[in-house]
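Would you mind keeping the following structure in view while I ask a few things?
The other protein chains are all here in position, but one chain of the complex has been omitted.
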Amino acid sequence: MPTINSPLTDDAYKVVTEALRDALIDLIDLSLLGKQAHWNVVGPRFRTIHFQLDEVVDAARKHADIVAERSATVGSPADGRAETIARDTQITRLDAGWIRDDDVVAAFTGLYEGLIARMRQRAQDVEQADPVSNNILLDVVEELEKQYWMWQAERS
Amino acid sequence: MPTINSPLTDDAYKVVTEALRDALIDLIDLSLLGKQAHWNVVGPRFRTIHFQLDEVVDAARKHADIVAERSATVGSPADGRAETIARDTQITRLDAGWIRDDDVVAAFTGLYEGLIARMRQRAQDVEQADPVSNNILLDVVEELEKQYWMWQAERS
Amino acid sequence: MPTINSPLTDDAYKVVTEALRDALIDLIDLSLLGKQAHWNVVGPRFRTIHFQLDEVVDAARKHADIVAERSATVGSPADGRAETIARDTQITRLDAGWIRDDDVVAAFTGLYEGLIARMRQRAQDVEQADPVSNNILLDVVEELEKQYWMWQAERS
Amino acid sequence: MPTINSPLTDDAYKVVTEALRDALIDLIDLSLLGKQAHWNVVGPRFRTIHFQLDEVVDAARKHADIVAERSATVGSPADGRAETIARDTQITRLDAGWIRDDDVVAAFTGLYEGLIARMRQRAQDVEQADPVSNNILLDVVEELEKQYWMWQAERS
Amino acid sequence: MPTINSPLTDDAYKVVTEALRDALIDLIDLSLLGKQAHWNVVGPRFRTIHFQLDEVVDAARKHADIVAERSATVGSPADGRAETIARDTQITRLDAGWIRDDDVVAAFTGLYEGLIARMRQRAQDVEQADPVSNNILLDVVEELEKQYWMWQAERS
Amino acid sequence: MPTINSPLTDDAYKVVTEALRDALIDLIDLSLLGKQAHWNVVGPRFRTIHFQLDEVVDAARKHADIVAERSATVGSPADGRAETIARDTQITRLDAGWIRDDDVVAAFTGLYEGLIARMRQRAQDVEQADPVSNNILLDVVEELEKQYWMWQAERS
Amino acid sequence: MPTINSPLTDDAYKVVTEALRDALIDLIDLSLLGKQAHWNVVGPRFRTIHFQLDEVVDAARKHADIVAERSATVGSPADGRAETIARDTQITRLDAGWIRDDDVVAAFTGLYEGLIARMRQRAQDVEQADPVSNNILLDVVEELEKQYWMWQAERS
Amino acid sequence: MPTINSPLTDDAYKVVTEALRDALIDLIDLSLLGKQAHWNVVGPRFRTIHFQLDEVVDAARKHADIVAERSATVGSPADGRAETIARDTQITRLDAGWIRDDDVVAAFTGLYEGLIARMRQRAQDVEQADPVSNNILLDVVEELEKQYWMWQAERS
Amino acid sequence: MPTINSPLTDDAYKVVTEALRDALIDLIDLSLLGKQAHWNVVGPRFRTIHFQLDEVVDAARKHADIVAERSATVGSPADGRAETIARDTQITRLDAGWIRDDDVVAAFTGLYEGLIARMRQRAQDVEQADPVSNNILLDVVEELEKQYWMWQAERS
Amino acid sequence: MPTINSPLTDDAYKVVTEALRDALIDLIDLSLLGKQAHWNVVGPRFRTIHFQLDEVVDAARKHADIVAERSATVGSPADGRAETIARDTQITRLDAGWIRDDDVVAAFTGLYEGLIARMRQRAQDVEQADPVSNNILLDVVEELEKQYWMWQAERS
Amino acid sequence: MPTINSPLTDDAYKVVTEALRDALIDLIDLSLLGKQAHWNVVGPRFRTIHFQLDEVVDAARKHADIVAERSATVGSPADGRAETIARDTQITRLDAGWIRDDDVVAAFTGLYEGLIARMRQRAQDVEQADPVSNNILLDVVEELEKQYWMWQAERS
Partner (left out) sequence: MPTINSPLTDDAYKVVTEALRDALIDLIDLSLLGKQAHWNVVGPRFRTIHFQLDEVVDAARKHADIVAERSATVGSPADGRAETIARDTQITRLDAGWIRDDDVVAAFTGLYEGLIARMRQRAQDVEQADPVSNNILLDVVEELEKQYWMWQAERS
């Protein structure tokens, strides 16, 4: 079986692949929760929130793909299976069932704070070890912080 | 909080929402496993399999969305959270790590048989209760069976 | 003058063309009322409702065209003239004049219940006589029920 | 409920909204009759007339939307409901049923003369009161007169 | 050599693959005859008929591909070779040489009656055995019947 | 240095270039204030207002360009520098800082009244002197009045 | 042979068709001379002038078509034959052969003055008789004057 | 003034530029007559002929541009001015005024015979002297002969 | 019935129409066999061969249409009916049923040799009689030879 | 009123928002001056400079939007009002009136030096405090420096 | 290793592959020099020349690809490696460093003469041996001669 050579030193490899692994879990879970709320939101702002969540999901899926392929690129297979996400995610759960539009805004506003803090930390952790992964993670931070602004701005 | 009226009788509601709930779990898990293999496949057929898996993922995501919105439409919130998928999925797990191209073909050929049988059963279960959901599930069956043909056809 | 041969038996012809005639009246009237509300809605959700109504109108026009051409196809000329709609429609009237956004949501939520019930009945009526018309009407039902979910979900 | 301020004086308001109201009725009815003939035309020129009528309908719908939104803009809600059209339209009715291609050409050639005369009069009526509405109605006249040329040119 | 597993029972397999095989022959022959007339039509309606025939050919080719791939999907190789079509087609032959526009309309109007009856029968034959193939064949019927209406409508 | 000949008489030149100069200042300032509110709006209607303002800005920029190029065309250089706008604009200032969604709607509803009145006056002023500039300014009026309707319609 | 009814009175007809006939001749000749210079220009600004002339030709052809179809619409056949243009054009001839870029600019700057004056006069002539033709001719004037600005602006 | 070097010998230059000059005149005149008939055709086939003529004009304009630029490329300025066309064209004139659809078909069928013969001769004349121009002229012949087939095919 | 005049002499007509008739048969049969293999190929290179065959079919259909219309253009009706292909084709038959990917490559590599030789001969046969048909057939040769390179290049 | 949480420490907040505020002023003023010159440039290079300035304006507007939204994202409202630009801009003023093409090139070449120096400084100032803003400002620098090269390169 | 059969005789093979090999070297070198000048041109016509060179490069790359694939098609591998180009090119070198716009025009005008002469010779050399390659090379000549006209036309 072919093996993928890492362009990184062993130390850098450990730091970078750990950061990418954790970032992938956050991003896949964000995409699943975004769809969950997309389907179950109710309330006067239904359409606005419904479509906003699809943009969140599209961005999360795109970044998850970039992060996972970067992981493979630096020599470590990616792990995005349901049981891995369910076991290791750090994002607060949404309850099952219908969810009011204001509660969607509150719930998502709430989860971005931790999400951004973790993602900023990962970007910083890899800065020396791999500036390419650093750039990739900063792009994720930029997008997440912009979304966070928008969620905050539309609280009622 | 607004409630969504079901156009179905109570009996039909029970049959239909159960079928849609299970179909959703199969489809989301297929999309996660498709990406898992997309990232980790290695071997001479890397590119062919890598791109074929993205088509599988795109179709699974599209159908998951249609199925989940049909569930909301007939009055039952959808549940696509990671822990639900991890707990209830009936698809055989992929191991973590790199996976050879021939093994990807074998693994996917293997999982479609059960997947198609379950989906055909669901389509049949809802035929009387809700012909609209029946049509939606038959479209899923048509796509899955076509993919199954292709996976079989390219076994070495 | 050429005559259009019907691929249906006489009994089937009677059942199918009656169902299509009534479906056409419902769909054209829905498109006229959708535009009526599109122009006259006022209130904080003006833009959301204004654009949502255009999607309702676009879908209704598309389905009206398919239904009317199916009617011609099975040998019966279609009738979509204003006086026919005004005389035979079963949809509750909107009053003339400005209409608040919440009232638009309430009015449309209200009219879909009957609309869907009638359309489901028509689909069922033609199931034996003409499976092609059955498929066409089930597509209409699927779209209307999805719109109905959305109208309900955004009630305040 | 919000009220829409008119940028027009009371006198101008009366003249302009009356002209727009009548123009809207003509345009919606033209779109309904265009579809009626689109579905029911028969004869050797079936395809040519069938597609030409869709262009008539598209233009009529586009202009109806512009006219109705101008009406709302100058402070008067628009009225495009089926019973309003049926009651107030000045266009000669088409009979129900199949209609030969030559008869479609004759019928439409016949109805444009009055339609254009009325629309020209409305454009002139509002010229002093509201040059913006005047421009909108002149665009309608330009399109209708061009269609009228084409209907005349293809008489057999 | 890989074998393609059929998702159908043996009885269903026999019914379904026979229906698909015959549908494929009809559709390929329709596409060949459509081109034949496309090239050889003469008369005042040359352009109208010339382009209409290309639409017939495009639809027939698209449906032939869907039908043949469904056949492979349910485990039976497709057969669309010239000698198979020539030997087994049930569509009346066109003579070689130029053909007047009215004669094209008459010839095609004539051949759709049998074509539609056979295709409707096939759809019915597979309804119990395989609802997916049933849907595919009903889509073919819908398209053919619509074309048949148009051919009839333009007879002189 | 080339000089641009004016197609206008001296009297017409004075009236027309003055009207175009003032229209340009209004339009550029509208585009700057639209962006200001686009960035700083907060509240439950954040997304709706945020995107609506971008449409206002796009239209204002497009019309500013047309007006300025018309000014050059009739022989007078355009002046759209920041200090000119700051010194000569007649639109009420927005305060710096965050601004609630309802306040955005109120502020913009408020500023259109004067804006439209001035623009209508300019269109009237140039009507005799230059019908081309008259047409250009009437297009601006049509757009502004339509936006004004929408702002009014969505007041809460 | 069908006759095209004019929506104009006899007096208006005479004024309008004469203006349109002369406008057509100017526009076709402009398109021919634009191509002539497009092919034969030489000098350091070759590419800039070469492409600018194609824009002149495209606009002239588009307006010629609108003017000629308006002529047919108001009941008078259009005349755009080579001998008519050659006999009646009022635009100064270009000599045959290569032409330097500066000379192209000078020649075209020179011919627009008369062209615009004649076109403005025609627009004014038809203002009372037919406001639709007036609008069409003002659009031509707007385009020609903008081109004239650009030709002037780039004189060396 | 720059001079354009010819890649041809003097003898070849004479033969080639003469052929291109004459081809250009034929093609420009064809485009003018095509528009003439496009505007003035009347009769039941109005729309069919009206659009067909636009295709003739588009092809003629495209080929005229290629031919004229080839002339410049081989060192000879092109001449497409109205008086040159009027003086040197060999195509039979159309009378002014309305022209019936059948007469358009007859007139155009009539003029292609000479047009094609001349164009074939030119292609042959330049075959030895410049194979590039030969290819360009054969493309013109191919297009003209295809149009000629279509005009003939639709004679009534 | 209209007759299509040939721009060719009688001798040329005979040579050219015979070459085009035979080329058409080869091209239609290639398109049918390409689809046959597209549907029935199995093996590890399934996807690569499956899509490559669609490109072969698209090119063959496009060239068949050009060749057949050229035949009509030079005065001879085209014949592309199934029985004509089955009777006159010179391409070796494919057996019915599944076909391994390597065998597809071998079979197609095998059939191009004769196909190209025949097509080159036809191009040569018509070179004097009709350079336009010669160009058309050389384009076919160029495409076929390029495909032949690719089939050969991917033999294992 | 919702408040936007800053993901930055207080010290970082002060540094970053100041840099973004100043960058915004530079970019908006560049867009206004770019349009100013776009409208008023004269001289032989009119078209080249006219279009180049539109690219400058498009880039400046795009970057202004990104910078302002980043400012909101990190918790500080943006300020892009005309009086703020007029008061705080550091870019040298353009005089009103026509401006020769060479002078445009000289003026813009002159203003980029300071503009780039300030923007580089800001990027450096925020490097520690916020790598995301650092990336955004470096993108601005890259674009401005590329434009600066082009302005220099085309000096005469 | 598969071998690519040549459809050519041995003598033809030698002539054709030699011509294609040399044409490929000219075309790749033209694309490299085009980019070289694209990057380093300075002077008032910077933008015009900068973009014109990209068109030269795009055409050269496209033709290089066609020529190289034709070489493979007729059985000879292509050679486009840097050292081959550097060793065998016949195009005069450009010096390193900045190059004035007038000098770019002069340098490129200068190199086309030889380039065209060589390419014309190659087209002629292969005419008997392979008319397909002849057509390919004549297309290259047509494009190069057109570019040569344009370079000459814009000399100052």
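As written, the chain order gives the labels A, B, C, D, E, F, G, H, I, J and K, with residue 1 at the start of each chain.
Definition applied: a residue touches a chain if its C-beta (ideal position, glycine included) is under 8 Å from a C-beta of that chain, and two chains touch if they have at least 3 such contacts.
Only a predicted model underlies this, so the values are computations on that prediction, with no experimental measurement involved.
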**Study point:** Of I:Ser31, I:Thr48 or I:Thr84, the residue in touch with the unshown chain
**Key:** I:Thr48
Study note, to complete from the structure: Of B:Ser6, B:Ser31 or B:Thr48, the residue that touches the missing chain is B:Thr48
**Study point:** Residues from chain A at the interface with the omitted partner, ascending
**Key:** 2-5, 7, 69-70, 72-74, 131-132, 135-136
**Study point:** Sites on chain J contacted by the missing partner chain, in the whole complex
**Key:** 113, 116-117, 120, 123, 127, 134-135, 138-139, 141-142, 145-146, 148-149, 152-155
**Study point:** Interface residues of chain I (partner: the chain not displayed)
**Key:** 45, 48, 52, 102, 105, 150, 152-156
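Here, only the chains that are shown with their structure count from here on.
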Study note, to complete from the structure: Note: among E-H, A-B or C-D, over half of the D-E contact pairs reappear in E-H
Check your understanding: Hey, how far is the Cα centre of chain C from the one of chain H, in Å?
Key -> 53
Review point. Approximately how many whole Å separate the CA-defined centres of chain F and chain G?
Key: 32
Study note, to complete from the structure: chain A to chain E, mean C-alpha position gap in Å, rounds to 50
Review point. Hey, what residues on chain I touch two or more of the other chains?
Key: 2-4, 42-43, 69, 72, 135
Practice item. Any two chains that touch count here, so list every such pair. Key: A-B, A-C, A-F, A-J, B-C, B-E, B-I, C-D, C-E, C-F, D-E, D-F, D-G, D-H, E-H, E-I, F-G, F-J, G-H, G-J, G-K, H-I, H-K, I-K, J-K
